[in-house]
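In this view, the complex is presented without one of its protein chains, the others remaining in place.
Each chain carries a letter (A, B and C) given by its place in the written order, and its residues are counted from 1.
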């Protein structure tokens, strides 16, 4: 029997980045792979390819006209990690075309990084290391002013998707009291994961450690504005690994410059962060260059998950590893394509 | 009935450092407290106090002549954190005098710090933060070369005392394969904690992350010398939070300068670390100023444990929170008093 | 604004069984509830009701003609616990109508029962209790022949859905080696849950404890037939809590009568089990009357989950608590309606 065809149009990713040899061979044995890595596949080539493909891996623009041509299409897999407004989701979901997101593969990498940020801030790890390089380190107890144990610390998580749940697993041995704010989830769901559902206000006012993990949507721009950032307790830790758009950075920078709390920031409204940004000078801040998720293992896990789910779909079984698009939420996502 | 007396001679610690108000009041209600905080209690005063004390909290020198005078002594509690050669242990242990160490209160603080070091090294957290301050950070995947997940990483622990066991609890969600080298413990004991007992050679040759947690003894000086440090795999993480004497630092610095592996170091053969030490310049090293354990919460936990155990002993029950001296091992400990 | 309408046609369940007061009030405040509890809603009434309903809770027959009338239908929720062949699933799923199953609410109840069966068999709990009543009990070690610890036992799980995953959580502290056979899931998915994917043959040949948790499908009738049951090791435990159709009971009874292994059985090909069944006399068997899931708390959890998801759907958010139908698998389910 003829193999079904998969179009790889993964820009700005690449097949080599996403797949280990073993998974790529597995896919090759099951499918005919059409790989386009010279930027995005140009429209003319795409038009020719669409009618015969079983699945598309990448962020290919797929308005309804194109989708209509893809008569055998069963799955579209986003490998950026954020659903974009590049597909007619409604058309797909009402015709049994899976729209999947491989971004779930980043969850554990981001969760480990977030925990690393929390301990690093709570214990002044980068700060102390820097003082050594300035030959000004202090020893023992003197260097531990304000340091505290994660164990038992009151913790708040804003946005309880895959990353939040991966983080909660890592936090289990620390026996924290964990509060969660996520307006898309029922209270009972949050409780079922061992956390307390709370309002944003309660979370910010009571947490010693705050993790901001929510994705960017059309609804949550600057959800952490002046009022909300004022709610944060003195000496708390503010850890941002998701999207800069959630936070009014002007206010945030001002708060940090006034040493109201500490922060670890992996994303910025403008990247690269402007050279003259005041953030670069603050001792109560850890800066990180949009790198919490994108490690080698996470990319290869994407490939593994893609191969697993494509194999399932080929066997007429539902995919189980990648994240499925939900029509209600996918149209609210507001991340822009990677530049 | 008259209250029994406790001598607090905690130099270089202090009663205020060790006890929260609540625990101090609890002790005051149960005992008469004799507190000496002006350095160590001078011999003449000590001689007068010894005959009436029920317990001594501190690193008071207690050779046999003094112990003989302490006719009502039931417990001696070290608050430095390391058993010293300041007591005739044999005399005490054969007369039902408990010799206890409050250092166990540091275990969780050190374990959290060790985990923080591991993530910080695996993900280049302090390095990247430093690059921001030099305005030379790189973004995204480019900045993640060599970074890896703790999840599933092969890990080795050298010295499996209270800190090692506290660390293993924190590592549980990471589903690592954990090897342990500890010549004082049976293999089955290590297996019972979910780890694999291995030789030092196997541990160093196979682990991606190496935690050195063993206390200093008369037997383990430079147990990590040239031969052993050569066994460490390229790109491994070497995390030292216990005692500098275990490691041949000259060799270690040379290895690190040649980028053979990465390291986080909380202790040094000479403290403060000499200003001109090459370590201060290495990008693959995180430096920390002997501060993994000594945070506020750990000191107050010491006091809580001391109060709990003194209360038990007063009720003629065995202590359960502090670590008891074992004659076989206590005489092998070689930590020097804090300067 | 007018409230949307929900039809409750839950036969053979009832609203009172499924909902605690609090959840029912919550639903009443959000929706207009149309409740029919006099058997199944008759066709004439149903025809009138369909055009205005937002959701249907129950096992109402919904062929395409009826679905076409239900112009505002957004969700159908099965409260039996098994998807039945009573709905045109394809029609629903291609029109954004959620088809959900509240059976997931039984998972923890079944998982606890399965663990209870395992310990009861491994330790002869019901057998010994029975001997007391016959005044023939033996004491101490003599009574423990063949008894063993769950800790470290090799365990196999057949069918790794919600129940299997709930069970794996309960088994975590026992440090078992757990194998899983589930042809609908990728190996990596099973590994991700800390288990080993294996063939059915390997599972049966190597496991000391075997849990049969797979739902009945058109493909798995008698998947445990003569050949497979012969693979089971002597003295193993065979625990069946899902569906009798998976097992060739004639062979199974013969094996048990010959004391090849032990079993706990919650389901039977014919229920009630015939009075004259040989199973009723066997000492190596624990018999249970199709009751692993249906406890009060599980039914009320169903109601909670239904209320949570209906509230989400009303807010134009995707449901997160109930199990969604997948077109590929839902049409293969072969459970018959509850009699």
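General observations
In the analysis below, a contact is a pair of C-beta atoms (placed from the backbone, for glycine too) under 8 Å apart; a residue touches a chain by one contact, two chains touch by 3 or more.
Please read these numbers as outputs of a predicted model, since none were measured by experiment.
Within the full complex, the chain left out of the display contacts the shown chains B, C. Summary of contacts with the chain left out: across C:28, C:90 or C:144, the touching residue is C:144. Here the missing chain is touched by one residue of C:116, C:183 or C:269, and it is C:116. Taking the complete complex into account, residues 90, 93-96, 184-186, 188-189, 304-305, 308-309, 311-312, 316-318, 320-321, 326-329 of subunit B touch the chain not shown. One chain of the complex is left out; on subunit C, the residues touching it are 17, 108-109, 112-113, 115-117, 119-120, 122-123, 125-126, 128-133, 135, 137-141, 143-144, 147-151, 169-170, 172-174, 271-273, 275, 279-281, 286-291, 294-299.
Please note the rule applied: only the chains that are shown with their structure count from here on.
The minimal number of chain-to-chain contact steps leading from subunit B to subunit C is 2. Ranked by C-beta contact pairs, the top interface belongs to chains A-B. Rotation relating subunit A to subunit C, from a C-alpha superposition: 180°, rounded in steps of 5. Look at the contact of subunit A with subunit B and you find the same residues on each copy: over half of the numbers used there are shared. Inter-chain centre distance (subunit B to subunit C, centres taken as mean C-alpha positions): 50 Å. Our note on geometry: subunit A versus subunit B, Cα centroid distance of 37 Å, whole angstroms.
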